[in-house]
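Coming up: subunit A.
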Amino acid sequence: MSGVRADLLALVPDLGAWWYALALAPLLLAAAMLLVVGQWPTRPGHRVVHRTSLVAATVSAIGVAGVAVDRPVVEMSWIPSLGVWFSLRPDGLSVPLLLLTAVVGVVATALHLHPDREVRTVAVDLEDSDPTAPIPVVKGIDVPGLATYHACLQLVLLGALLAFLAGDALLFFVGFELVLVPMWILISRYGDPTSDRDGAAVRFLLVTVVGSSLVLLGILAVATATGSTDLQVWAAQGGSALGRSSQLAVAAALLVGFALKVPVFPLHTWLPWVHATAPTAGSVLLAAVLLKLGTYGMVRLVVPVVPEGFTAWAPLLAGLGVTGIVWASLVCLVERDLKRLIAWSSIAHLGFVVLGIASGTQAGLQAALFGNVAHGLISALLFVVVGGLKHRWGGADLSHGHAALREVTPHLGLALVVGMAASSGLPGLAGFWGEIGSVLAAWSPSPDRPDGWFRGFAVVAAVGGALAVAYTVRVLREVWFGERLEPRIPDAVLTERTALRLLGVLVLLLGLVPTLLLSITAPFVEGVLVR
Partner candidate 1 sequence: MPDLPDLDWSDLQLPDVPLPDLPMLDLWGGPAHWAILATLLAALAGLGLTGRSNRLGAWVGVGGALTAVVATLWQLYTLTQIRGSERELGTIGGLALGELEAPLRLLVSWPTALVAVTVAAVALVVQGYARWYLWYDPRYRPFAATVSLFTAAMLLVVHSDDLLLTLVGWEVMGWCSYLLIGHQSTRSAAARAAGKALLVTRTADIGFVLGIVALATGAGTTRTTEVVAHWSDVGASPTLTTALCLLVVGVAGKSALFPFQDWLPDAMEGPTPASALIHAATMVAAGTVVLAQLFDLLVLSGTARTLLAVLACVTMIGAAVLAFAQADLKRLLAWSTVSQVALMLAVLAAATTVTGPDAALQHLVAHAWFKALLFLTTGWLGVLVGGTAMAVVTSGARRYRVLRHRFGWGLLALAGVPPFVGFFSKELILGTAEAGSAGAGGMASVLVLASVGASAPLTAAYCMRAWLVLNRPTAIQGHAAAYHPGPVDRIDDFFDEPQIVQEAEGVERAEAAISSSARMGTSFLMLMTVLGGLVLLLPVWGPQVHLDLQLTLATLLLMAVSALLVRLAAGGVRTRDAAARIPAAASLAAERGLYADTAYRALVATPVLALARAVAWFDDQVLDAWVRGAGVGARLLGRVGDLTSPRRATPALALVLAGVVVLAGIGVMVP
Partner candidate 2 sequence: MSGLDVLFCAVALVTAGSALLSVTSRQVLHAALWLVVTLGGLAGCYLVLGAELVALVQLLVYVGAVVVLVLFALMLTRSGGVPVVTTVPQRVAAGLVGAGTTVVLGGALLSAFGWRSVPVDGASNEQVAATIFGTDVWPFELLSVLLLIALVAAVAVARAPVGGQDDPSQRPDTPPEIEAVQGDAS
């Protein structure tokens, strides 16, 4: 793999730190421009806004790809009195997530924002439903506030990239927080008007703010103990600057903070609300990027920094993770709202990730990092499908009669099948390796973990895997199978098809050749766990 990287390095131009400018500046510029333009009395047309945003995201994605290959390091003194550096330092842990953010960012900006529309009353059963006229093909139209919407998307991407790139704890936190407000605007202003979008937005804000204040607390504690905010320094010291009890406290604060973001059972209740409300692109970004900030934070700020504290909490964390798997999968069996259902399945998948992290072995961490990226792609795919369906159906309630997807919208149907199969851990698609790796790691955790407990967790996780298939079967049977053709809905439009293909190919690629990703993360994992 290093050979491949060398080859790639020879291919890309040697821009050094300018890659960062390419990756970050378009987002910042586009956001500022759209925010300004959105306030003008004569608003620009939706095409201009959409294309500007898409171009910015694409250019940024190219920049991110360059960063991923070239991996330049930037170190600038930022707040000298506090010893805080503006340092960007991508490594094996962050590169996959950076690429994920870039890809998902392009997808999210490409999707059209659907205007608020009246809810169509869908008859409960076939007799009452008049054959309705086909809904016009879903295309972007002039939605009020479109420019602000795209600016928010750009800001979310910018914040996420910054957090993943940061080599300094404070910079990480800045990125972590930067995402918050634009996301809140996306939910509260552009969310589904038929649901309680203020409530969902407040939930999101409340939970993430509580989480990030705990994270800030932990960061400050470690920073005062070590006298530095450099993550490399933190990892190198490995918690030697803190005593056992303070390690426990710091680990608890950080873990709870990140667990709220991930989310880990029992702090997960906000996610289904938010997902059910957020616009499609918001859901995509939330699932694929924002939740990753939580797991990334765990791996970056907890595992290497306060190893002793993490070891002490690991069994509890793993237990909560597997409880979340089974819990969320069970709820999926009875959930009526398709979008909420997908959100629940996200919780289950992140349970596997948390289990892998908690196992404390290389295999577990590798599986967790793999599962992290895989979940990002899969949930993005699923939310593109389900968001489109929700718009077409006028609601995501499964109890209304819908036309069978396989009959009326083969493209969306196929994407749904692929997404659900991947999410239920079908080998050959990306979801499998993370899940099986986590179970493998949980069965033989690192020697300082109670292995009896962890074996129990592995069994529960395996049961959760079977439950995932159960709800997959349920979903496919309710929306994919069947013979109903009415009410007819239009199939995926070009942007959706392209986005679905892109994500589908990536899911398949990671599933068939998992070594691509594992070899990127392997050096980092070795560095963390082998001392």
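Selection criteria: all candidates are chains of the complex that A comes from, given by their letters.
Going forward, contacts are C-beta pairs under 8 Å (C-beta built on N, C-alpha and C of every residue); 3 or more make two chains touch, one makes a residue touch a chain; residues count from 1.
Keep in mind it's a predicted model, so treat the numbers as computed, not measured.
Here subunit A touches just one chain among 1 or 2 in this complex, the one numbered 1.
Partner candidate 1 is touched in their complex by these residues of subunit A: 202-203, 206-207, 266, 268-270, 327, 330-331, 333-335, 361-363, 365-367, 404, 406-407, 414, 421, 425-428, 432-433, 436-437, 439-441, 443-444, 458-459, 462-463, 465-467, 469-470, 473-474, 476-477, 480-483, 508, 512-515, 518-519, 521-522, 525-526, 529.
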